[in-house]
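I have a structure I would like to understand better, so I am pasting it below and will then ask my questions one at a time.
For this depiction, one protein chain was excluded, whereas all remaining protein chains were kept in their positions.
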Amino acid sequence: MVDNLIRTKGREGRRGYTLPKNDVDGTSLEKILPKAALRKEKPRLAEVDEPTVVRHYTNLSRQNWGIDTNFYPLGSCTMKHNPRANEVAANNPGFAGLHPLQPEAQAQGALQVMHELQGFLAEVSGLPAVSLQPLAGAQGELTSILMVKKFFEDSGDHGRTTVLVPSTAHGTNPATASMADFKAKEIGLDEHGCVDVDELRELVDETTAALMITNPNTCGVYERNIKEIAQVLHEAGAFLYMDGANMNANLGRMRPAEAGVDVMHFNLHKTFSTPHGGGGPGCGAIACSETLAPFRPDPAVEKDGETYSFVRPAQSIGRVAGFHGNFGQMLRAWNYIKMHGPDLRDVTDMAVLNANYVRARLGGTYQIPYDELCKHEVVVQPPKGKKALDIAKGLIDHGYHPPTIYFPLVVKEAMLIEPTETESKETLDDFIGAMLELAETTSEELEEAPTHAPTRRLDEARAARQLKARW
Amino acid sequence: MVDNLIRTKGREGRRGYTLPKNDVDGTSLEKILPKAALRKEKPRLAEVDEPTVVRHYTNLSRQNWGIDTNFYPLGSCTMKHNPRANEVAANNPGFAGLHPLQPEAQAQGALQVMHELQGFLAEVSGLPAVSLQPLAGAQGELTSILMVKKFFEDSGDHGRTTVLVPSTAHGTNPATASMADFKAKEIGLDEHGCVDVDELRELVDETTAALMITNPNTCGVYERNIKEIAQVLHEAGAFLYMDGANMNANLGRMRPAEAGVDVMHFNLHKTFSTPHGGGGPGCGAIACSETLAPFRPDPAVEKDGETYSFVRPAQSIGRVAGFHGNFGQMLRAWNYIKMHGPDLRDVTDMAVLNANYVRARLGGTYQIPYDELCKHEVVVQPPKGKKALDIAKGLIDHGYHPPTIYFPLVVKEAMLIEPTETESKETLDDFIGAMLELAETTSEELEEAPTHAPTRRLDEARAARQLKARW
Amino acid sequence: MARFTPHTDDDVREMLDAIGVETLDDLFADVSPKFQGELDLPPALSEYEALRDVDRLAKENDTGLPIFLGAGAYDRIVPSTVGAVISRGEFLTSYTPYQPEISQGTLQSIFEFQSIVSELTGLEVSNASVYDGANAVAEAALMTARLTKRDPRVAVSAGLNPRYREVIETYRVEVVELPFEDGTTDFSEVPDGVSGVFVQSPNFFGVVEDIEAASGAAHAAGALCVAVCDPISLAVLEAPGNLGADVAVGEAQPLGMPLLFGGPYAGYMATDQKSVRQLPGRICGETVDKDGKLAYVLTLRGREQDIRRAKANSNICTNQALTALAATVYTALMGPEGLREVAESSVSKAHYLAERLQASGFRLRYPEAPFLWEFVVELPDVKKANEALLKAGMVGGLDLGDGGMLVAVTEKRTKEELDAFVGVVANGG
Partner (left out) sequence: MARFTPHTDDDVREMLDAIGVETLDDLFADVSPKFQGELDLPPALSEYEALRDVDRLAKENDTGLPIFLGAGAYDRIVPSTVGAVISRGEFLTSYTPYQPEISQGTLQSIFEFQSIVSELTGLEVSNASVYDGANAVAEAALMTARLTKRDPRVAVSAGLNPRYREVIETYRVEVVELPFEDGTTDFSEVPDGVSGVFVQSPNFFGVVEDIEAASGAAHAAGALCVAVCDPISLAVLEAPGNLGADVAVGEAQPLGMPLLFGGPYAGYMATDQKSVRQLPGRICGETVDKDGKLAYVLTLRGREQDIRRAKANSNICTNQALTALAATVYTALMGPEGLREVAESSVSKAHYLAERLQASGFRLRYPEAPFLWEFVVELPDVKKANEALLKAGMVGGLDLGDGGMLVAVTEKRTKEELDAFVGVVANGG
């Protein structure tokens, strides 16, 4: 069994890049350091020429599907079109060449981008204060919950030990609570798949620090009692945090602040079209109320007259990133929002239209556990006797990236479909056609799928059992 | 039978791009023009959104092979690695945004690039004068032969009606001669596949304007009598033109001027690594002797002190392009040459090494009609009973772009293999392995190939018989 | 060792052994005369150093400014998507699609380009692009001779871009001149025996010409009518094929190609079905593969130089596939409505500028002639005006050398820029 790793394509002495000749006669390592400090064996890295590098990684890319190649309705991931204009923006040498520690006076353009983006996110959320620093959605969550933690610590309220998490939540939510030294407590659902307000009233007490809500939730259902939920929490002195992963359903239609949300995170790589890049980098900017604003990470950007500067919020939780955050993603999101302005609402409208269309057309064949208006995504279940996994792999043979499967956990054999607003009706119709066809395909046939992909189904158990994670 | 054209993916009213709002209240077309001048029916163009455009053309690209994806030993095309540095150079906004008619004072950077490239090509060829204007190799040929034509016309020598073309020549050579109002006369080969000098002596007379020679010729064989050939022509008052398509075999090893060449063209997209782009754009710069220099196209670039300017050579044949030529390709070639300097000779050495290695390894199984030292490419013939076409299609199933087949015309079932210098020994070994395996594969099996490509063999006759060249 | 060659010393040794020679020099034993020296080229630079030079020289050019130059190349908006698509390695680094099984990407894009050209021109068939607009014009001149079986001799007016005319002449076609007055061509007297009559519309001075008159006159003289059209204009003007033109040609640069100091651009050519065999260059056609699957292939190859050699229609072989792809992607993004908007916005802005200039006391050279986005304004000192414009951060129009400035206005220009232009010129610039 031969692998195709870059290292197999080299030969000792090959070089893929030529550096400028060193034009000074400085010192050598041997003169600076004792022999013991120096490397004895050279690392076993690939030694390859540039043409081989280009061909190797070009061909690797061709083993991948992306939004650019296929419909990619991966629920809760918002795989919308990534405009190339954003890439042009991020590659501008006037930004790409800027060192993060250049004095503010040398980086006014970059600071203006950040300041404007802060304002845009404040407007979209209705919350007055923003931090762009968190490097991913999960870190945005953590930042938010750490801010809540520090609020109580600085208030001397040491009894706030619990964070409530609905059973539909992303796995990151309970993990985040733990990382911030809270106990995560699960809360159940009502018949609509929404947070059970009665249970909430019972659970909330003086140990409650916050509830982490996702709205619309991971079933794609709007949390219709969110305002009441916020009231219950606020009356108990607790905060409402909103996971903004699903903000693509809310733009211009609902502002979290008005629903009582105290702090939330955004995924710039979901809602605001920065590319997912095979799993990152992202940007998990947060927005919060005046109360929590002093706890934001260091730094935030302020404007004084015509000058932009970094400031450390008074009771900052500190830094969550080495520098100012994933500036490249901020630049992309800023550019995206500027290309939409108030038309951002259309983004949400079309995303919700697309999801409901899929819901309407799949219903009858697929089971829809919460068959009412959905928002930007819809959870469905395969017809009796069929497995979500098999349908998913069958979709690959039809040329569609599968939806998210087996999530949310509260729905058996869940398939979470998020079409996004950038897909056309024709694409949805073709996808629906494939879904309906797969519903009729025998399980035996489905179990063989995929047969038209770069690989067939993998032996995942073997990977864990005989761990081999390097060449 | 459904097509997959971009037009099938649209719907009336869709838009893929938003333009800035017109911010002046100028006039409208109806006020300027009579109704008859205005378009009555809108053209039936695709009406599609941007995401669809990206996905459509990305997937189209995935139907293609390029140097970036596969070994591409297409003889006489020099499919060498295209460095990405060249693309960075050509996309620099300081060049990309320059209008061709901006006064010379506003374009000194661009003129310097052109002037330096002229100098580089002069050095490589040994010929003192250069024109960068021809837009492709074929146009470089035509330019050269038109210069010869005008030389004789301006000299009042109207009897020069013939251009000699070896039977191995590229089809462009005789076509070029015709376009320049010459009669193309074919000249045969000696036992090495080279121009037959004895026949030449017989053919050359006072009607001969030039011989068009390719060196190394299209069999990959060096024209060992080139100096004598030049003498024969010069004695008869005729010129020696060299087709520079195969200059990748000569860099730093042979300078055409020293062999007696009077005028030649380069293919910047072959020898100097500018991308072929699916068949263009190229750049067919020419170099010539002092005698022919006054006949070069308008303009050439000159340097006076520190200032660069365009000049019209005194007896110029005129323009062969709307502006100054394919400047983007000049920029790439200039960058490539600067990254090599005198090391250009290594390019040739490795190209010739690779070709001879293939020759040595295939010999015995494949027939080598001229089995002596080859230069940058080698012509081989399949084993008895096998067709070049079948071997070619079989190579596709092995992951290799086929060599050029049925060319040169003088070799039956010719397969012209040009590996180029940017391929590694391992790649050549694997390719050779595939070639040897195909030599053993039955013709019946080969006739089915390719089976692993985006399409199988096409009905080419049908395309011509039932011409459909538009949607 | 050169930058992109993978050969190690061991590789070289093993390969020389397999070949049966001792040294690399031995591989050139047959070369005579040998070049013995070292090429006198500047020392090899690393990629980083070479690109630093590119940056340095780029700064020696005046770019990034509003441009009022046109005259055959236009400063239009190029969507980011165009560059992203054409830089895909599979498009960028492939060759002419001789092996259709692994070249359907290029082939289908050529088919789409041909279709777009056919739609815009109203003519039935198009080829897979020629070098540029000037060469398309010259090839059309030769084509009229082949089709009429006359000597290559064509009638043109001063309204034809002079650079196009120059290329026609370089291609050894005789040119006879038609009268040109008040901004338009007078087609009433076409000389006998010409093979073609050329009409550029909008013409070099921006004025819309009467293609119907041109084709009528051409046909009456037994000649063919060749229309030369800016493809953007065809979004709003009647297609030349519907006005009697036999051949339509032009420069595709306005469809998504950067100015890049004059190239690479792409030419286009279209004609009617019966003339297809006289088209030069590649034509891509639809067919099926062995399994009946629809696919594309280069067809009617019998016209081409690699088959017909000296009897070919033209020596053109390499075409402009990548720039044609740029035009194809651009047109897909714009669609018919987007193209129309580009045209209308340019018309509106150009007329606004012309009116402001007239209001400032300057005369248009052809005040009565209908123009689109380019016009000639008479100025006391064009050179001085252009210098003042550059000083004010603008690239002025083309100095016609006779007191006229040919000014082009695209959709990219803003009101602010147009007003600034007037301000500079009116202040004696």
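A, B and C are the chain letters, set down in written order, and residue numbers restart from 1 in every chain.
In this section, a residue touches a chain if its C-beta (ideal position, glycine included) is under 8 Å from a C-beta of that chain, and two chains touch if they have at least 3 such contacts.
Note that the structure is predicted; figures quoted are calculated from it, not measured.
Novice: Out of A:Leu127, A:Leu344, A:Ile391 or A:Leu438, which touches the unshown chain?
Specialist: A:Leu344
Novice: Among A:Ala321, A:Ile368 or A:Ala439, choose the residue that contacts the chain missing from this document, as touch is defined above.
Specialist: Residue touching the absent chain, from the options given: A:Ala321.
Novice: On chain B, what residues meet the omitted chain?
Specialist: Missing-chain contacts on chain B: residues 11-14, 17-21, 48-52, 54, 58, 83-85, 87-88.
Novice: I need the residue numbers on chain C that touch the omitted chain, in ascending order.
Specialist: Residues in contact with the chain left out: 47-48, 51, 55, 64, 77, 79-80, 84, 87-89, 412.
Basically, only the chains that are shown with their structure count from here on.
Novice: Let me have the rounded angstrom distance from the C-alpha centre of chain A over to the C-alpha centre of chain C, please.
Specialist: 45
Novice: Which chain B residues sit where two or more other chains touch them?
Specialist: Within chain B, residues 14, 50, 54, 58, 62, 67-70, 81, 83, 339, 422-425 contact more than one other chain.
Novice: Among all residues of chain C, which ones touch two or more of the remaining chains?
Specialist: In chain C, residues 3-6, 11, 44-47, 81, 83-84, 89 touch at least two other chains, as defined above.
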